[in-house]
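Of the protein chains in this complex, one is absent; all others appear in place.
Note that the chains take the letters A, B and C in the order they are written out, and that residue 1 is the start of every chain.
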Amino acid sequence: MNDIFATLESEVRSYSRTWPAVFDRAQGSHLYGEDGTPYLDFFAGAGALNYGHNNPLLKRKLLEYIERDGVVHGLDQATVAKAEFLSTFHENVLAPRGLNYKVQFPGPTGTNSVESALKLVRKITGKESVISFTNAFHGMTLGSLSVTGNSMKRGGAGIPLVHATPMPYDNYFDGQYPDFLYFERLLEDSGSGLNEPAAVIVETLQGEGGINSSRPEWLRALYELCQSHGILMIVDDVQMGCGRTGPFFSFEEAGIQPDIVCLSKSIGGYGMPLATTLIKPELDVWEPGEHNGTFRGNNPAFVTASEAFRQYWSDDKLEKSTIAKGERVGQVLQEIVDTHGGAVAKGRGLARGLGFEDTNVAGKVSKAAFDRKLLMETSGPDSEVLKIMPPLTVSDEELEQGLRIVRESVQEVLA
Amino acid sequence: MNDIFATLESEVRSYSRTWPAVFDRAQGSHLYGEDGTPYLDFFAGAGALNYGHNNPLLKRKLLEYIERDGVVHGLDQATVAKAEFLSTFHENVLAPRGLNYKVQFPGPTGTNSVESALKLVRKITGKESVISFTNAFHGMTLGSLSVTGNSMKRGGAGIPLVHATPMPYDNYFDGQYPDFLYFERLLEDSGSGLNEPAAVIVETLQGEGGINSSRPEWLRALYELCQSHGILMIVDDVQMGCGRTGPFFSFEEAGIQPDIVCLSKSIGGYGMPLATTLIKPELDVWEPGEHNGTFRGNNPAFVTASEAFRQYWSDDKLEKSTIAKGERVGQVLQEIVDTHGGAVAKGRGLARGLGFEDTNVAGKVSKAAFDRKLLMETSGPDSEVLKIMPPLTVSDEELEQGLRIVRESVQEVLA
Amino acid sequence: MNDIFATLESEVRSYSRTWPAVFDRAQGSHLYGEDGTPYLDFFAGAGALNYGHNNPLLKRKLLEYIERDGVVHGLDQATVAKAEFLSTFHENVLAPRGLNYKVQFPGPTGTNSVESALKLVRKITGKESVISFTNAFHGMTLGSLSVTGNSMKRGGAGIPLVHATPMPYDNYFDGQYPDFLYFERLLEDSGSGLNEPAAVIVETLQGEGGINSSRPEWLRALYELCQSHGILMIVDDVQMGCGRTGPFFSFEEAGIQPDIVCLSKSIGGYGMPLATTLIKPELDVWEPGEHNGTFRGNNPAFVTASEAFRQYWSDDKLEKSTIAKGERVGQVLQEIVDTHGGAVAKGRGLARGLGFEDTNVAGKVSKAAFDRKLLMETSGPDSEVLKIMPPLTVSDEELEQGLRIVRESVQEVLA
Partner (left out) sequence: MNDIFATLESEVRSYSRTWPAVFDRAQGSHLYGEDGTPYLDFFAGAGALNYGHNNPLLKRKLLEYIERDGVVHGLDQATVAKAEFLSTFHENVLAPRGLNYKVQFPGPTGTNSVESALKLVRKITGKESVISFTNAFHGMTLGSLSVTGNSMKRGGAGIPLVHATPMPYDNYFDGQYPDFLYFERLLEDSGSGLNEPAAVIVETLQGEGGINSSRPEWLRALYELCQSHGILMIVDDVQMGCGRTGPFFSFEEAGIQPDIVCLSKSIGGYGMPLATTLIKPELDVWEPGEHNGTFRGNNPAFVTASEAFRQYWSDDKLEKSTIAKGERVGQVLQEIVDTHGGAVAKGRGLARGLGFEDTNVAGKVSKAAFDRKLLMETSGPDSEVLKIMPPLTVSDEELEQGLRIVRESVQEVLA
């Protein structure tokens, strides 16, 4: 059946090359091939499946909704499902954290959310330029691509990507260089040639860029720098939000309140397309319809999202379990590093990675793991980091099984 | 319950202002308010609901798939559901029409598809510039916005939108001016100052731009102009494809084979997010992963899409019925025009409109219709066109009922 | 001695290839080769030598000034010579024509003037986009290049030239198309996709673009279109000003007062670098030093310019003689056209041309004329126009001699 993809699907396809299987069903931490073979999933839809595949708690609500002919497609019309999304999100997520944001539905993908955020900060400030960070990933449409670091992906734009300047991400110089020295100096020097920025856009942990985790104090300093220079701060929490690092928002530990927050991937709960742009009320200066999109109100995803808020965010159990499991992963990764050398354990929460000095290793380990029916992808500019992102709902047994395979696969490749 | 939207949702919300009701359920040609009030839907999700709301034939397949834990989220992994999409699309749509396209899944929305098309034509040709048409609408992300005409939406970009030059759409000068005279002259004159274009992007019927229908001979002449100047042709069939004008592709009548075709909205069949970019095989020069996106493989939508291909495109019944119903709508609109004057009947197939000289009328008629529980939106640069797009599956009774309301509403406003 | 240029000068050199002679002296309408051979000059420094080479009236003043150590270099410091320039320009040129402009010295070349004009209209309006015309030529620096038509020269920029949209120049469609139909329609249609322009920039007669002369009524209609849409109008009179078409400003016949006028080439009188940007007083919103340049105050050129104003513009003798001589040239060109066919006589005043259908002819005629010691260049996108621009001070004998050579050279090539 693989032939059909080679014949009919574009050459751009990618994961189907990494993992040459045809998948049929999925449940929890597992995908199943068409022949029934189970694959343990430490990839989790690149962060879109924090609650696992086809989570049974959410599935029940989804089936009921479809069965009773709840509105499926509703553009940005008011629906009962959307009202439920707004209120459960407010009650379970925003209010308990003392956060006050208006919710925009900018279209159902992360890049829609980033594009809307970029448009809004430019509208608010009247400035064009945006500061991005080295190895950032924000999406594949033109605006998002211009703040993305990867040169292959940038090259795909076919036009010069301008209006953005990259600044060094946390620890980009391994401590040789004081944080923000360069950025701050450029901002303060009216002769620096830096176009005055409307905003910074930042991931608190760069998933695609190589599982680079920023320190809370770095993030806080960035926030303060922005505040003192009248620069808006966008946190792109598309991949690292919805509990991936432990707390619902990845910036909570830093104690900051970004001006705009982009959410997508796991926000819908069930792996269906949904995205939101969270905007501080005083910055919500959109004209009605100034940004739109056909699928911005994906109602089945509202339903599963609402249930996810209720099931997983009405208390701190998931957060605590994610942190605990993350520490277990970190421990095993550190043991691997200590055993083999030439590597570094990266990440926090359940966004973890193994960065190898030899840039060929991570890809080989990923392949060796796939042979053992474990799915893990690589990340980083040279695909040099093995990326480990199980569902947050992974069981302890599954986690241990997967970590065993990680260990064996590294062993096989480095032996 | 409307309060919740005002309090928690961004000011950018739009349709919920046009139609101040909270919708709960939907079936076929009707949406139902939370109090059970039925609304006849001549809007059809702006073209995303060609097969009606929650189409029972597709619903059955969707429920089965979710029930049996078919893969929901799979990035661009190979899945049984995607294979089925590719093969049913090939068998029922492409092959019978003698079309040969590779299928890219660029992300689940129309603007994802347009962005991927723009990137690809620039990559293929090494040129940056793209020709768009007056009153075009292609989407709200930065690349798509640069080829969109509407000045309010363009203004939202906050940066200059460049790399595109607008040319006059068919009949832009009411016949005062030979087709393509200007475009052709600029192309042939090496001193014209026109940046050599990589491609043209065109809708065969402009839905957002005011239900402006191009003639097949105009489209054919454009195609030939492109061929003779080495310019690629992108047809954006996001709103007008999937049978909206009768045939599956809106360009079929013109007898052309565009280099790239963008599809979204009704391609998924059930109103769930899905999009494809169709690429002539020799132009499919993407590197693996050069364009990506989390939700490009929305598997439930593959399932409903496949069933829609089988149910509606294995024969020409839907095409014929759409044309017949469209003619009935056209007849009634012409009667209205003949009765009242100051208006013109526009469109073809089931993409119809009434363009009023007085730009205030269409909005008032839409409101009068909503009071009568009929949903219709307006379009055009000054919202001067009443846009009439029922589901293609609308029954004759529903159609007549809706047309009666249209007639009454116009009557009320113009009396 | 030609070797030294091949060895030491860049490949970009151009006129030295067209006319492979090494010139030593020059006087009036003649250049003299190093061996003393006289060449009759119907090129006149591409419009920089309206008063002939080394005009004796101006020469006297120049020698005196240099001899007595008048300030040569003075940036934009106030000097006696600049004061004289300003007052003689005001008295002899501006005041008698009822024109009221502030004078900016933007740097000593035409492109400096165009760049300053473009910056100023963007500053005034807050808009980025500028309308240029097909086959326009405004200069080789980046801003000027973006409003220039020639594709070879545009290609030299190495970056996409954006922020400008070309509109059809007068008679671009040989009367098939009403003037400004397209431009006006795009401006009035908020969905046209045309970025709202800050300004138009126009030459009243395109010298480099092929001696294309616009009609006064076309220019007037453009002026009125600009006025009614709040668009600023820049006339680039770098080549056609200073009497080339008869009156001092080439737009006088049209009876308009452009918002900004660019002058250079013959403004200095003696062929030395000088340029001015004329700005309506209410639009002179520059901050001090916001635009600058080392050579904006070329004092020797102020001296010769002032004398030129006194000698040639205190009455209308030069204007009348230019028109008369121009008519004589036009008459001869028409006779040539009538004799040979396949050509058209173009231009007005002493900016004249012969446009040949066969694009190889003009270059050959230019070469044949050079063999006869007459200098004429070609212009137009395909170098298809023989460009005839003698000094305005050409004597009747020189004119007849040159026209005889033109006639013979055409005869030789077309025979």
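Criterion: contacts are C-beta pairs under 8 Å (C-beta built on N, C-alpha and C of every residue); 3 or more make two chains touch, one makes a residue touch a chain.
As the structure is a computational prediction, the values presented were derived from the model and not from experiment.
Enquirer: Which residue among A:192, A:228, A:339 or A:360 touches the omitted chain?
Expert: In the complete complex, the chain left out is touched by residue A:192.
Enquirer: Quick one: say which of C:248, C:270 or C:356 touches the chain that got left out.
Expert: The missing chain is touched by C:270.
Enquirer: For the chain left out of this view, which of A:148, A:204 or A:322 touches it?
Expert: Touches the omitted chain: A:148.
Enquirer: For chain C, enumerate the residues touching the unshown chain of the complex.
Expert: Its contact residues with the unshown chain are 1-2, 4-5, 8-17, 19-27, 31, 34, 45-49, 53-54, 59, 62-63, 66-80, 82-83, 86-87, 89-90, 102-105, 107-112, 115-116, 118-119, 121-123, 126, 128, 139-144, 146, 152-153, 155-160, 163, 198, 238, 264-265, 270-273, 277, 279, 284-295, 298, 300.
Enquirer: In terms of residues, what is the contact footprint of the unshown chain on chain B?
Expert: 159-160
Enquirer: Using the document's contact rule, name the residues of chain A that touch the chain not shown here.
Expert: Residues of chain A in contact with the hidden chain: 128-129, 132-136, 147-152, 154, 160-166, 168, 172-173, 176-178, 181-182, 185-186, 189-196, 209-210, 380-382.
Definition applied: only the chains that are shown with their structure count from here on.
Enquirer: Just to be sure I understand: the centre of a chain is the mean of its C-alpha atoms, right? Then which chain's centre is nearest the mean of all of them?
Expert: B
Enquirer: In whole angstrom, what separates the CA-based centres of chain B and chain C?
Expert: 50
Enquirer: Can you work out the whole-Å distance between the CA centroids of chain A and chain B?
Expert: 30
Enquirer: Averaged over CA atoms, how far is the centre of chain A from the centre of chain C? Could you give it in whole Å?
Expert: 58
Enquirer: Tell me, which residues of chain B touch at least two other chains?
Expert: 128, 152, 160, 163
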